[in-house]
Every structure is written in C-alpha cells, then in structure tokens.
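Left out: one protein chain. Kept in place: all the others.
And then chain A:
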C-alpha cells in the first residue's frame, strides 16, 4: 500500500531561521497566561511548628485576611494536621489557597513519632495525584492539586540553636517538600543575638545535611534578588493582624510598653522579605519544584516499590504495561498455587477425620461385642443357677412325695383309727 518515510530533518538541533516580518507568536506567553487566569491557580502551604509560635497569625498577616474563626483545640493526642482551603482573589487572579497546620506538634512527652504524621500527610497528597495520573480516564486538567508546595518551618526563638526535634523533622521532610525555615516571634530576640542565631542555625542545617529550599538564581531577572535573599535565611518574622497608628498611617504592628514592632518595617523583621520571596517572586517556582522534583522522586520510588522497572536485563525498555501484565500473571499464578495447596490440605484433613471416625466406630463395635458376651455369660450363669435350683426343687419334691408315701403307708398299717380319729376330728372340725 502506501509506505511511510519519516525523515526528521535537523532533528533536535533545529536550525534557527530569521523572520522577515512580524508573525505574531510573541503573544504566546499572553495566551498561556490568559488560559491560566481563566483556570485559576492553587497554592498549598504547610506550617510546621510547635504550639504557640504564631503560625495561624502569620498566615493571616501574609494574606491579609482573617482565616480561621477560633484557635484550634490543643487537647488531642498525637500530631494532627488541619487543612483549610480558601479562595482569594486579587485583581483578576483567583487563587485557591490551602493552609495546613500541624496541631499538637511538639506537645507530646515522647516526640519520636511527631514527624510521622506530617510525612504521611505529604505522601498522601502525592499518592492522590499519582492515582489520578495513572487512571485510564483522567481529568488532570480540572484536578484540584493538594500537593504541598511550600513548608514553612517555624523555629522557636530560643536564641541558641535548633532543637533536636527540629533537626530530625526537617531532615525527614527535606526530600519531600520545599522547606523554608523561619524564626517565629522574632521580636523576642535582639538584633545582635539574631545574627548569631541565624548563623548557628544555618551551620547546623548544613552540618546535618538538611536541604532547605534555595531561591532559584538561574533566571537573570530575579537571580540577584534571590541570591541576596538566600543569604538572609532563615527569615526572622513577626506576625500581627492588629493595626496601630504610626504617624498618620495605620500599620500592622505589635504594641509593647517599650515600643512598637512594625511588621512591614524591614528594620524590625524579615516579614516583607518572606512575603516577597514566597508570593511575589517564587510562587511559580515552588510549584514547579514540587512537581518536577519532589513528586517525581515519590513517583519513582513508589513505582519501583511496586516492582516496575524501566529496562529489563537485555537493556530493552520495558513498557509499564508489559511489566504490569507480567506482574499480574505472576500474581494470578501465585493465587492458583495457593488455591491448590489449600485444596490439598483440605483433602488431607478429610482423610484424617475419616480415619479417626472409623477408629471410633471399631472401638464401639468391640465394646458392643464385649458387652454382649458379658451379658451372655451372665445369662448362662443365671440359667445354670436356675437349673441347679430346679434340680434341687425336683429333688426336694421327690423326697417329699417319697416321705408322704412312707407316711401314708405307715398310717394305713396301724393307723386306720388314727385315720378315723382324724376323720372324726376332721368332721368335728367341720361342724
């Protein structure tokens, strides 16, 4: 029929050709942006930190809204993750923001397993996305992405160093999520102590091999600001939703008798830096890193765990389908084998039971025979006894008749008078 000749000219390294006029595809980024605007964005933040470090307040301050009505109850055992989704809108951008809070983190006496529920939560979100991606009929387009894009780790403002709980938790999380460490309630630390604290924290993180999120420096437009900010990590923040009048403006601040800490004053705290980095400059990069690095890692591990491979020993690429089918066949074979085994075991058991029952039956028969014999013996004995008794009786009767005969003979001989006398006596007796 018709043959196909697929010739890819200049393949991967396609030649560059100059354009002789305005074509118009420079509107592509705009088209892409419009599509995204129509679709809406989603962003998920996880706040990890001990109770009372101001996590909820910071979220309120960052997004300029009062999120939760009341503070969460802190009387549950174990670490719980509470997730809330909000729809925010700014000019024409709709953002579906999900804030996940850890309730009860660090409250336990034994904190060995505190990180587990957090890791589990993150994995659950990855798993949900993976399941959706592997479905046959999938709707990735309208799927609500719940994977955590950024994890704000709240460090208590001790001024000394990181707690071991912090180190352990961050180490467990650094391969699963973008970690941005922040020093909470930093108005408790003085400027000089703060610098020392930051240096100590950074060195501890490095020496323990914790990979925190680095703001990307490959794009020239933002490389400079990002690299500067990288040097300011961890950010020392103060959160507040209350407004105080300074000069003639109302600003977000915390008022103390000795002064007022202004949240948005860069001399007072790093809140503005955090907001700049998290939202205004790198939100998209955070989302991308989550998808291309953390999610892919999870996916790879999960699929390998399930036994899939990319290449077989002959180095020919396996298709996931074939591997999957082979696995299914193997699984079916295993099932069948198990079924056989069970069947055989069943037959065995039945045989055994049968033998047992037969044994019991035999025993019963024997017992019956024995009893019968016993019974017969007894009967015989009794008959013997009866016979002997009869014999005795006969003997006695004979003796008796013999005796009577003798007596009657004797009486007949000289005792007819006796007989008369007897007769008279008898007659008189009658009368």
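Throughout what follows, contacts are C-beta pairs under 8 Å (C-beta built on N, C-alpha and C of every residue); 3 or more make two chains touch, one makes a residue touch a chain; residues count from 1.
Please note the rule applied: contacts and distances are computed from a predicted model.
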Listed names "COP9 signalosome complex subunit 6", "Myotubularin", "Phosphatidylinositol glycan anchor biosynthesis class T" or "Septin 9", with the criterion being the UniProt name of the chain not displayed: "Septin 9"
Mind pulling the chain A residues that touch the left-out chain? 1-11, 14-38, 41, 62-65, 78-93, 95, 113, 116-117, 120-121, 124, 134-138, 140-141, 219, 221-222, 249-252, 264, 275-276, 279-285, 288, 292, 296, 299-300, 303-304, 308-310, 317, 319-321, 324-325, 328-329, 332
